[in-house]
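Missing here: one protein chain of the complex. Every other protein chain is in place.
After this line comes chain A, so read on.
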Amino acid sequence: MQERFMGDPSSCELKGCWAKEGEAAGRPVGPDPLDPTDLNGAHFDPEVYLDKLRRECPLAQLMDSETDMVRQIRALDSDMQTLVYENYNKFISATDTIRKMKNDFRKMEDEMDRLATNMAVITDFSARISATLQDRHERITKLAGVHALLRKLQFLFELPSRLTKCVELGAYGQAVRYQGRARAVLQQYQHLPSFRAIQDDCQVITARLAQQLRQRFREGGSGAPEQAECVELLLALGEPAEELCEEFLAHARGRLEEELSALEAELGPSPPAPDVLEFTDRGGSGFVGGLCQVAAAYQELFAAQGPAGAEKLAAFARELGSRYFALVERRLAQEQGGSDNSLLVRALDRFHRRLRAPGALLAAAGLAEAATEIVERVARERLGHHLQSLQAAFLGCLTDVRQALAAPRIAGKEGPGLAELLANVATSILSHIKASLASVHLFTAKEVSFSNKPYFRGEFCSQGVREGLIVGFIRSMCQTAQSFCDSPGEKGGATPPALLLLLSRLCLDYETATISYILTLTDEQFLVQDQSPVTPVSTLCAEARETARRLLTHYVKVQGLVISQMLRKSVETRDWLSSLEPRNVRAVMKRVVEDTTAIDVQVGLLYEEGVRKAQSSDSSKRTFSVYSSSRQQGRYAPSYTPSAPMDTNLLSNIQKLFSERIDVFSPVEFNKVSVLTGIIKISLKTLLECVRLRTFGRFGLQQVQVDCHFLQLYLWRFVADEELVHLLLDEVVASAALRCPDPVPMEPSVVEVICERG
């Protein structure tokens, strides 16, 4: 009823009406089930509803809702009536049906009664039949029992002879089976004399049998399976298992030890004849195969022994296994020096593969783990070996370069250029690295049995190959290169400057491209899955860059020193007080310019030009202008006038205020101009300091003037900022003027003429 009422369209209407009222009252749409004013809600309270209506609605709406409500109530009433009628009809038809059912049941009851009487009769008959057959059945059962017993007795009586026969024929298995069957019975009836006799006979025969079996077992020539059979029979005869398994293992040991000593003989003191692959093969089939058989037979035979037996076997396997491993390691150690990785990897693969079978059988002995460990160790050692050979290759390259640099140049024929040498070194190292990677990669090949071990998947790739081999090599390369910077022979003789330059370029190339290339190559070949931290490319690059910078700085120092020494000697050894009026530029200055040009060419082979400060279009004129009269006046003319000695300092100080401080041995950048600037700075600063330590005569000063002008003419083109050369040379001349009791500078035009004459 309720459901129908709810589903009634009129109720829907009522609901809709109420909803509208709700909206009109500003209430949220969507009925609240607990709302007492919800007409269709379970908690509808008419009083509250009415109250609400009365309070909230105006009269007209109240009237409307009243008529509406009346109409709806009427409709509901008529609906209810229809429903009552329909239900009444259904009730009447149900009453009819029940009446009919009552009749049918009465009929069924009669038939059931009849069935019960029939069943009783059948039971009666059946009981009578079984009573008649009972007697005969019992007799048959007894006869059958007697028959069986007789057969057993017959077997027992015949047992001794049968056993003898079996033993004679060698059918030990049969004999043991017979004995096993009879033993319990004989045991039970041994108080009867006849059975006792049989039992005694049997025991004698059995003893003989056991003895024979043992004999056969001890002879032991017939191999593991037959031995195993013997042991099985002996066990069945009730021999003590403990003793048997000891004996079994002792036998097995004898055989396996033979294998081991055969292997050891192969190892020998002399260089091994068979290669490592053959060796591991032989070891695998001989020793490991034997061990497998023994283990399998043992586990089958002595399974009943429980954990103690298993432990005994494990200890046995462990002991022999460790001796085998020692042999294998000795053999592998002989391989370490070799260069052929593929053979070694194949041998290791065989070795590892063979040991998986006993490993599975004898998990407790830890053979597989030990084997994996050996393989890992060998792999590590190989990595170390490769690193060493890479380092050796690098050093070899360097020696080659040294030789090429030191080789006397045949006149007219240039030796290999620096760029060519650099390319040679780079390609040779790269090919060495690639070869090493390729041969190490064999360890992780899919078909190799140990490649899926966690070590080879993770640590070997990341820590071993990437970090240990590649990163280690790059680091050691940088170190080797850096060691040239602080070699004890600081006088610069030890390392040819060209080598420094070449190494610096090499390191720079590594920084820009090669390192990331090599590491990408490595990461691709060895899909590094390990999460352990690895050295990022940027760190390595920074190291390489630092190395390159140090090498280049050292190069600058060495070359600067060479030129400085020349200048210093020339200043220190000359008697400046009594020198003659300058006619020429001194030879040493020409030499300086020549050497600088040579260095410029050398650096130019490997390094780019670099940027200079923008030059005025008219450089040569500007260089001259430094010595033009106006500048000269301002610069050191006042120092001749005795009235104002302070002015010199003041002027030079003021001038210095406006020029930047010159860092003489400052780090250089990777370009030719910067390198040359560094060298020239060092040289000119040396010249300055040397000049300050001497005293000059008038012509000495003029000679310095000429020399400086000459340097000015030729050096500006090498440096980044020609102002620097001006400043330093200015200072040299100014210092020389200060160190001269009689400073009369040469006419600039004369200076120029002398310099142009060369």
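Keep in mind that, in the parts below, a residue touches a chain if its C-beta (ideal position, glycine included) is under 8 Å from a C-beta of that chain, and two chains touch if they have at least 3 such contacts; residues count from 1.
Keep this in mind: contacts and distances are computed from a predicted model.
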item	value
Protein that the absent chain corresponds to, by UniProt name, given "D-2-hydroxyglutarate dehydrogenase, mitochondrial", "EARP and GARP complex-interacting protein 1", "DNA primase" or "ATP synthase epsilon chain, chloroplastic"	"EARP and GARP complex-interacting protein 1"
Listed residues A:297, A:552, A:740 or A:754, member touching the removed chain	A:740
Residue of A:386, A:549, A:685 or A:726 touching the missing chain in the full complex	A:685
Residue among A:233, A:252, A:481 or A:561 touching the omitted chain	A:561
Positions on chain A contacted by the hidden chain, ascending	490-491, 561, 577-578, 642, 645-646, 649, 652-653, 656-657, 661, 663-666, 685, 689, 692, 695, 697, 738-741
